[in-house]
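Here it is: the structure, laid out below.
One protein chain omitted, others in place.
For clarity, chains are labelled A and B in written order, and residue numbers in each chain start from 1.
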Amino acid sequence: MPGGQAIQVDGLRVAFGDFVAIPGLSFIARYGEIHGVIGPNGAGKTTLLDVITGKTRPKGGKVLLDGRIDLLRLSEPEIALAGVGRKFQKPSVFDALSVRENLELALRLEPRSIRAEVLRWGDARRAGRVAEVLAEIGLASVAERLAGTLAHGQKQWLEIGMLLMQRPRLLMLDEPVAGMTEQETAHTADLVRRLKAPDRAVLVIEHDMAFVEEIADRVTVLHEGAPIFEGGMAAARANDRVREVYLGR
Amino acid sequence: MAANDATGRVERPGLFRAVAAMMAAIAVALPVLGGPLAAGPAGISPYFANIVGQIATFALLAIALDLIWGYAGILSLGHGLFFAFGGYLVAMHMLKAGYAYNGVTPDVMTFMGWTELPAHWWGFESAPYALLLILLLPGLLAFGYGYFSFRSRVAGVYFAIITQALTYVAMLLMFRNDTGFGGNNGMTGFSTLLGFDVGAQATVVGLATVSVLVTLGVYLACGRLMRSPFGRILIAIRDDEDRLRFLGYDTLWPKLAVWTLSAVIAAIAGALYVPQVGIINPKLLSPELSIEIAVWVALGGRGALAGAVIGASLISALKFWLTGFAPDLWPFILAGVVLAIVTTLPNGLLDLRLPSLRARTARAAVAHAGARAGARAGARAGARAGARAGARAAARAGEPAAETGQGG
Partner (left out) sequence: MARRFAAILSLLCLLVPGGAAALDRAAILTEICSGDFRAQQTALESLAGAGAEAGREGALWARAVVQGFEGRDLRCGADAAFIDRSDGLVSAETLEPASPGGDLSAPSVNLRLRATAASAGFVLALFTEESAEARLRAAGRLDRRREAVSAAVLTAALETETDPAVAQAIGDIRTSLLLRDADPARRAEAIAAIAADATLRNRTTIAEALANEPDPAVQAAGKAALAEIDRTLAIGNALATLYSGASYASVLVLAALGLAIIFGLMGVINLAQGELIMVGAYATWFTQEAIRIVLPAALDWYLFIAIPVSFAAAALVGIAIEATVIRRLYDRPLMTLLATWAISLLLINAVRVGIGTQNLEFHQPGYVSGGFPVVGDFIMTSNRLFAIAIAAAAFFAVLALIRFTTLGMNMRAVTQNRAMAGAAGVDTRQTDRLAFGLGSGLAGLAGLALSPLYNVNPTMGTGFIVDSFMVVVLGGVGSLAGAVVAAFGIGQINVAIEPVYGAVAAKVIVLLLVILFIQRRPEGLFAPKGRR
């Protein structure tokens, strides 16, 4: 499985009315890798995530999970259940639920039916898994607090924890360190590295070059909805075209 | 689209139990003070018992709305539709039963010039059949409408206004005589309910007691349901529905379930209300009543069933009292209450408890509550607010900073 195609995007075209956000994008992320996607504002990064998670419907192209599941035919919940997890740019946790409840919600033991899920909520596996993840994201001490009362960084980690509960095959992080202190960024980098698994592809969308360099095995540079570079971060820094459009003259 | 006006609070167990105990006490006191001890010093008149019974049905209606608005974040400005639906069905039952068993000719037949009741009145003399329809029809209507709305992701303000339009249209329909439900005059002149004479003192007190008991039962059951994982899912929908969908929950079904449940509870409330007031007409479908339900819940505090009961009881008690001697004043007071809530008490009366709580209890509690509100305010601004700043924000309770923090 490592090295296999987790997500394959082919000839993707996205337009909002007359505005073409992505004219034609092809792109592959592989299992076992952390894949950074960078690019200036308006490069189409968030739009790409919106398409993969089913939030935005493209005008054309193909998006295959695991080389066989056509994500464009599925609804948002179905895509999530198929193994795609997403962390939003602005921390999205359920403010009025406790940290524990947030994590509990993220685990789907009965993907086929919410009713079955609710009826088997007390399953021991859920409690066990929640305890594991609480420890992993370092929020065990605040497990009973309402998520809305957490600090910004803690919310980000909680959201990553929720993704861990999901055990996604494709994990997509949208600017996970935006607005974080240096310490929090370091903790997050640590968390993201731990997300890496042989049967999982991690897609990180980020502005922070240093952060991407620290965690990513491979980067793709987007510009106006099209990839202009793919490879290692060091090579990206050296690439003339990349320097031109992104790093500045 | 529109952000939900979530409260960010969960139910307070102490308050919940206190309100339950209060209702239980009323349920015991009513039949005793209105029955054997009615002539005694603490005895109550059937009139008073009747008002308590009516208020109980309003509280039940408020619980129904709180389920969807307070928990799932879906505001309905059309719950009068389901309330009236239940009311019309029970009115049909009482008239038909009176006609079939006691030979009382309904007024409807007289002024419509009918020699017999139309086909859709078939079987209504049977109480089990009527009860079945009271549970089934409003539920079906809610399910159908909810399915189409939620499936196409109609939410927020859109949903609220369309529910109001639906109720408005229903009102127009019912105002017509040819719809076959009494038109403008509605239905009145009920004689019997389940074999009891509806005018008798014992029946009045009994109905009031049953209303309180049903409300208490629904209150306890819903409280339990909202504390269950299903309730957590609803709160998650209210807080961030998109996030929940990306966790693999098709939110259509939980929303549809609670929406339908809410409609059925509202219909039960209507079915208890109409025998007590002795009349139903299309005014029950007016937009004003439906919005007033939302005002009860907003006053009591959304997301807390105890708040819904308190809000409904306070406002309707005030209305009963005021319409006695200053009916013209009522709209001004109602409008004033709404404006006061929305501008200064985003969580309704629940907000009033904070300062008093703070004054009386240890500082630790203050710091905790402050950290909550502050962190929320901070998150909205995108800043990393510390507990200290939060405490400061919370200390200025009722000011805009804390308010926006809780408004997310």
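Please note the rule applied: a contact is a pair of C-beta atoms (placed from the backbone, for glycine too) under 8 Å apart; a residue touches a chain by one contact, two chains touch by 3 or more.
These figures come from a predicted structure and were not determined experimentally.
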| item | value |
| --- | --- |
| Sole residue of B:20, B:112 or B:154 that reaches the chain not shown, by the stated touch rule | B:154 |
| Touch with the omitted chain, as defined above, among B:75, B:97, B:117 or B:304 | B:75 |
| Residue in contact with the excluded chain [from B:172, B:200, B:221 or B:326] | B:172 |
| Hidden partner chain, touching residue among B:137, B:298 or B:312 | B:298 |
| Where the unshown chain meets chain B, residue by residue | 1-5, 69, 75, 77, 145, 148-149, 151-154, 156-158, 160-162, 164-166, 168-169, 172-173, 175-176, 287-288, 291, 294-295, 298, 328, 331-332, 334-336, 338-339, 341-343, 346, 380, 400, 403-404, 407-408 |
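To be clear about the criterion, only the chains that are shown with their structure count from here on.
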| item | value |
| --- | --- |
| Separation of mean Cα positions, chain B and chain A [Å, integer] | 41 |
| Complex contact set, residues of chain A against chain B | 53, 55, 75-78, 80-81, 85-86, 88, 90-97, 101, 104-106, 108, 111, 114-115, 117-118, 121, 146, 148-153, 155, 162, 166, 179, 181 |
| Chain B residues within the chain A interface of the complex | 6-10, 228-230, 232-233, 235-236, 238-240, 242-251, 253-254, 303, 371-372, 375-376, 378-379, 382-386, 408 |
